[in-house]
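The complex is shown incomplete by one protein chain, all other protein chains being positioned as in the whole.
To keep things simple, chains are lettered A and B as they appear, and every chain counts its residues starting from 1.
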Amino acid sequence: MGKTFVAGTLESSDCLITLSPANTFSLDIDTVVHEAFYEHIKRVIETTLAEENVANVHLRCQDRGALDYTIKARLRTALKKYKEADDG
Amino acid sequence: MARSYLFIPGNVPRMLQNADVFEADALIIDLEDAIAAYEKEEARTLTAEFLRAHRPESVEVYVRINAEDPLFTEDLLSMAPLGIDGVVLPKTTLASLESYRNSLEKHNLDVPVIGLIETPDAFFELLEIARFPSLKGLLLGAEDLSATTGMKRRPGGEELLYCRSRLMLAAKAAGIRAIDTPWTSLDEEALALDIDVANRLGFDGKCAIHPNQVPAINDAFFPSEKELKEARRILKRHEETNSMRFSLDGKMIDKPVVQKAKALLQKAETYRQKGGKP
Partner (left out) sequence: MKYENIDELLDALDLKDGMCVSFHHHLRNGDAILNVVMKKLHEHGLKRLHLMASALFPVHAPILPLIEEGTIETITTNYMNGPIAEHISARGLKGTLTMQTHGGRARSIAEGERVIDVAFIAAPAVDENMNASGVQGKSACGSLGYAIEDSLYAKRKVLVSDHVSPSLKDPQIDGRTIDDLLVVESLGDAAGIVSGTLKITQDPLGLKIAREALRLLKALDVFQEGVSFQSGAGGISLAITKGFTETLKARNLKASFFSGGITKYHVDALEEDLVDRLYDVQCFDAAAIDSLRKNEKHFAISASDYANPNNPDRVIKDLDVVILGASEIDTDFNVNVTTDSYGTIIGGSGGHADTAEDSKLSVIVSPLLKARTPLIRERVRTITTPGEHIDCLITERGIAINPKRSDLLEKLKDANLPLLTIEELMQKAHAFTGKPKPSAAGEKIGIVESRHGATLDNLYKKGD
């Protein structure tokens, strides 16, 4: 408990994903392109989580203008670390 | 046939998604030395997602994978299905190539290899390496080589002459590419010297470690006016005689020479379209 799983950076065009186990799902997106892409980014994250079959986590995305592939990649890496810790 | 091979670190989104604008003929996405141990997973996943979504067109894409397991197998399995032009295999030796072939066969994959030659022992099995199935090119890795042997690098310096020549000869004997090592500072004059030596020694292309190095490499390895003139003459005579065997300037020209001339002119045209030389 209290473990967090991190992937990515705060560099321009990247995003930092911070994932921690929780009792329910919560999502916190802080993005430099809020007006233009907030809804879209939210959808990308939710879809990827559904594909990976993950529900009860608190997920924080600090986005510096990352494209979809980057958000997916950082999310998948954080999820892999989370799942590996879970198994271990 | 690429003139320039630009190294791109596999964990920097800004560089991956902009890599194709720098006019390099080939990209080498690096999962090995540019990536710290704790970032290997991140880099692999990012590179895979990038290639799935935005694989750049009209540029060759290679990935330098890690040489040792478990990373080696994970990299290979992740990259092989993505339609890349090949992997760059660090510290290539005959033994490591055997191991590579076994892994590929086990997983039913087939990916061309550019062998990175950066250890002393590799130089004594170069021809066998060059002739190994799936070998597409030999790439000289002078950084690691000088670090382990005590060689002190100077731009275009003689300390690398034997290694360069031997590598080039092995590649040509096997009919594959000879790719020169990068020059690792941004000093333009030093780079120009190093490029010039590689070009004169018969290399087909050179690596760049920074986008600003690419134009100079592209210009140098662009076929010379002399070569192009010769190729045009050969093709003209070929059209006139309607034959693959004819005499030109007292020399016998046959099919491979005609084909090589055609390929050279085509290569020049492709580069010209890319905007290499106006």
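FYI, contacts are C-beta pairs under 8 Å (C-beta built on N, C-alpha and C of every residue); 3 or more make two chains touch, one makes a residue touch a chain.
Not measured: the values here are computed from a predicted model.
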Among B:His210, B:Arg232 or B:Lys262, the residue in touch with the chain that has been omitted: B:His210
Touch criterion as defined above, residue of A:Ala36, A:Ala55 or A:Ala85 at the omitted chain: A:Ala36
Contact footprint on subunit A, counting only the chain that is left out: 12-13, 32-33, 35-37, 39-40, 64-68
Residues belonging to subunit B that touch the chain removed from view: 14, 17-18, 21-23, 54, 210-212, 215, 272-273, 275, 278
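Note that only the chains that are shown with their structure count from here on.
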Interchain centroid distance [CA atoms averaged], subunit A/subunit B, Å: 37
Subunit B - residues contacting subunit A, complex: 12-14, 17, 41-42, 45-46, 48-50, 52-54
Of all residues in subunit A, those that touch subunit B in their complex: 7-8, 11-14, 66-70, 72-74, 76-77, 80-81
